[in-house]
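Of the protein chains in this complex, all but one are displayed in their positions.
And now, subunit A:
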Amino acid sequence: MWKTVLRRVLIMIPEIIILSILVFLLAKAMPGDPFTGSIGPHTSAAQIHHLKEAAGLYNPWYEQYWNWVVHLFHGNLGTSFQYQEPVTRIIGNRAINTLWLAVFAMVLTYAIGIPMGLYAGRNQNKIGDTIIRVYTFVTMSIPFFVILVLGLWIFGYVLGWFPTTGSVSATANSGMATTLSRLQHIVLPGLLAALFGTVNIVQYLRSEVIDAKRSDYVRTARSKGVPTGDVFRHHILRNSLLPIAAFAGYSITGLLGGSLYTEMVFSYPGMGLLFLNSISYRDYTVITALVLLYGILNLFGTLLSDIILSAVDPRVRIQ
């Protein structure tokens, strides 16, 4: 088990180095440079040349890369052109917002999806399963943003139960009031995201349970005289949750990545919206930082999946 984890972590080091080089080179290839936007129209070409030289922009790429990495380790990701603020501070604020929403949505997704999937699989073709299947098909066939807009319109505007924009009310000033206001802002987008997210889990889990029910090892268990309920608890449950567990590790990446649709429709100032805005404003420093961050998060997500999988499935452990 620990050997598997150690090996996986070691593999990640070269992965991260390659990723950072790629991101750096992509950033270099983008039009513009760190002075774009901060140089007046009257700055002469010679002065610009001088500034660039001083900033090391004529050095070979690997020297520039090294400088970039050193800055990175000092927590210096540059300054946002759009906000005129350090990139780290902008991302930090947005990351907290996204984390609130994403954790809420994810907990909800699994809390709803797992029992529903297990129930549907266990009671295949019975009335409860049919209802769940209709729900998943309907949800699946409606585009996510339509669900979001509809939800926003009905519960936000028509019924007025929930706030429709932002992450926290501007009037909330005490700690408690802020927390409550934050919760109030994430309930609707979180619920809608969960409603949509459960569909995959339900469908997947349902078919896993049905497969497990028909499997030879379940037949073996039944031939030992194990009662149906115990067969489900001891044999079917764990075996069918396996892929979901692995999937969960990966979806943690999404916690910080943010959901583009949800944040956009609800004007929720999270990472997804930041990414989108940075692209439309050509805010290269922010884009570079976010791409690097997403890349690293993805690597950690797969690492987490592998660790979870090796913890629950003896077959993937390395001897």
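Note that a residue touches a chain if its C-beta (ideal position, glycine included) is under 8 Å from a C-beta of that chain, and two chains touch if they have at least 3 such contacts; residues count from 1.
Methods note: contacts and distances are computed from a predicted model.
One chain of the assembly is not displayed; among "Heme exporter protein C", "ATP-binding cassette domain-containing protein", "Sulfate adenylyltransferase subunit 2" or "Protein ImuB", its UniProt protein name is "ATP-binding cassette domain-containing protein". Only one residue in the set A:H49, A:H71 or A:R222 touches the chain that does not appear here, and it is A:R222.
Touching the omitted chain from subunit A are residues 215-217, 219-228, 234-235, 238-239, 242, 312-315.
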